[in-house]
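Removed from the display is one protein chain of the complex; every other protein chain stays in position.
Naming follows writing order (A and B), and every chain is counted from residue 1.
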Amino acid sequence: MQKSIALGADHDINTDLLRPLCETGIGWYSIATISGLVLLAAVGAFGYQLYRGIGVWGLNRPVMWAFDITNFVFWIGISHAGTLISAILRVTGAEWRRPVTRCAEAITVFALLIGAMFPIVHLGRPWLFYWVAPLPNGRGLWPNYRSPLVWDFFAINTYLLGSIIYLYIPLIPDLALVRDRSKGLKRKIYGMLSLGWWGTQRQWQRLEKAVQVMAVIIIPVAVSVHTIVSWDFAMAIQPMWHSTMFGPYFVAGAIFSGIAALILAMAVLRKVLHLERYLKPVHFNNLGLLLLTMSLIWFYFTFAEYLTTWYGNEPAEKVIFQQKVSGPFSPMFWTMVTLCFVIPVVVLGFKRSRTIKGTVIASAGIVVGMWLERFLIIVPTLSHPRMPFNWGSYRPTWVEVTLLTGTFGYFVLLYCLFVKVFPIVAVWEYKEGLATRPAEVKAAAAHGD
Amino acid sequence: MSNKVFVMFKKPGEARGALDDLGRMDFAKSAITVGSEEPLEGFEQCGASGKPTRIGLFATAGGLVGAAAALLLTVTTSRHMGLVTGGMPIVAPWPFGIIVFELTALGAIAFTLGRMIFEAGLMSPVPRALQKAPGVEASVVLEIECPTEARATAAARACQARGGLVTGSAES
Partner (left out) sequence: MPEEKAQQKPQWAMAIDLDRCTGCEACVVACGVENNVPSVGPAEAARGRAKVWIRIERYFEGEYPNIRARFRPVMCQHCEEAPCETVCPVYATYHTEEGLNAQVYNRCVGTRYCANNCPYTVRSFNWFDASWDAPLDKALNPEVSVRGRGVMEKCTFCIQRIRKGEDKARDEGREVRDGDVVPACVQSCPATAMTFGNIADPSSQVAKLAKSNRATRLLEELGTKPRVIYLSKS
């Protein structure tokens, strides 16, 4: 039925792209329910942790961070899918970006919301998280601006606000589009959200200008966010944390895992929302090439980091190096190398396997591999402090595992709700692409089919 | 006293034709406001004001405001607290620079959004006659300002000839 609609007319594009907002299938309900239950389990686990104390986690002395901060770095990394990629593609005028940008920007906002939870969740006294903010108070409290955690606070809030605005501005015309097609309360709500947009030439021009300016601002902010996240480790004097290249290493890893998450999200949306005509093989091919590049960059950084450690032969660092490469952490380490480098390079290196299926397989591996990467940065260093008497180990508890799975449930749930309320492909951007540069779009489409 | 005519078109091509006809009838392009579902080419001169955008300038100004706020926040309050930590000075330029950077970006972002909303005339309602009822497919809408009632009738007729749907007129 849906496939019989002919390509071309504006009317059809509108109907096509707005259909998820009007029709709700059994698939949507089941995905939303399952992800909601997974999230609920995590909320329960967090409640239990609040009630009993953070000791219900597997942390100990000396491993004071593990799953919590791994999740934090992982999700903040995923958030670089969006705003950064969409901004780079916008700034460089990559035409094929049009159906991809909103999908990516939404990932950013949700992944950030999830990632930014963990610095709060992981606190010994989570209800006092606001003490990190510079709020005037009578308790003699003030944030210490020298602490990387306070930098995190500023960076993540800037990035979160910026990303929400960057998602929102190009959404305004589409909100107006939905407004014009609905009635009653729905029309009122979309009317408010679209701020009285009716698409005058002046409004279009200002909107595009604002999006351009925002794209330019958001790129350095995104880079700074993951750099600062890396500095949580690099500012510490612990062996294999105190590394000057952690900033770029983390940024590269973040973009890497972000693109992988974007490909996974796009593949799911394409199937579930029947967006085959909009998210084409060409998009997966192009993103696959980006992913391949990032895989090579990630390997380069990893090699540089481990080579210098091995060659330096500094005892405290050497211990951790061995723990990772040939010690108890080595199964995780080599899985990480396989998932983040071997498989992606083999699968994405050949045009033949750089298909939708190929990129999805590579991406799924990369998402897992990059989670392991963060875990391997955090735990081996902490479990092997400088004085050997204090060496320890770490094993997660069910609470930590539930919280980790809960983040994925939360992410899927947020995404489900988003596609129900907002068009996931930017309708106006897509149509603008058809209208202004039909030749290029057609060429891209031909390439993809 | 002037009259306004509101017209809706299904296709951008029809609107473009009507606009050409109105141009031949000596309607100034600045008197015609065009609204569309997606950015269209060929309507550049339409709309009241041709002032260049100041969004870039405001973004820069916002950045400066943010930077100044960050400097005040870090330097003054740290001096006030006066706690010594780990041998670092009370005012530590390297770490404070990070806060300054983030608040600079935040200022620029906030001012960009604010200025865009202002310049695009958002936060004000859509003219009643241009609110599309559900089921009405109109990809382009026009608001034509006419000096007299006679001119308004002429404009409405010209648009109708091109397939436009006149949804109302108002005296302002």
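Just so we're on the same page, a residue touches a chain if its C-beta (ideal position, glycine included) is under 8 Å from a C-beta of that chain, and two chains touch if they have at least 3 such contacts.
What you are looking at is a predicted structure, and each value in this text was computed from that prediction instead of being measured.
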item	value
Partner chains on view for the chain not depicted	A, B
Hidden-chain contact residue, picked from the options B:A28, B:L57, B:L72 or B:M88	B:M88
Contact partner of the left-out chain, one of A:G115, A:P148 or A:P173	A:P148
Missing-partner contacts on subunit B, residue numbers	81, 83-88
Those residues of subunit A which, in the complete complex, touch the missing chain	52-55, 58-65, 119, 122-125, 128-129, 131-132, 141-144, 146-150, 153, 232, 235-238, 382, 385-390, 392-393
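We take it that only the chains that are shown with their structure count from here on.
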item	value
Subunit A-touching residues of subunit B, taken from the complex the two chains share	11-12, 33-41, 43-44, 46-49, 53, 55-56, 59, 73-74, 77-78, 81, 83, 85-86, 88, 92, 95-96, 98-99, 101-103, 105-106, 108-110, 112-113, 115-117, 119-127, 130-132, 134, 136-137, 139, 141
In the complex with subunit B, residue positions of subunit A that touch it	10-11, 14, 134, 142, 144-146, 150-151, 154-155, 157-158, 161-162, 165, 169, 172-173, 177, 180-183, 187, 195-210, 213-214, 217-218, 220-221, 224, 228, 427-428, 431-432, 435-436
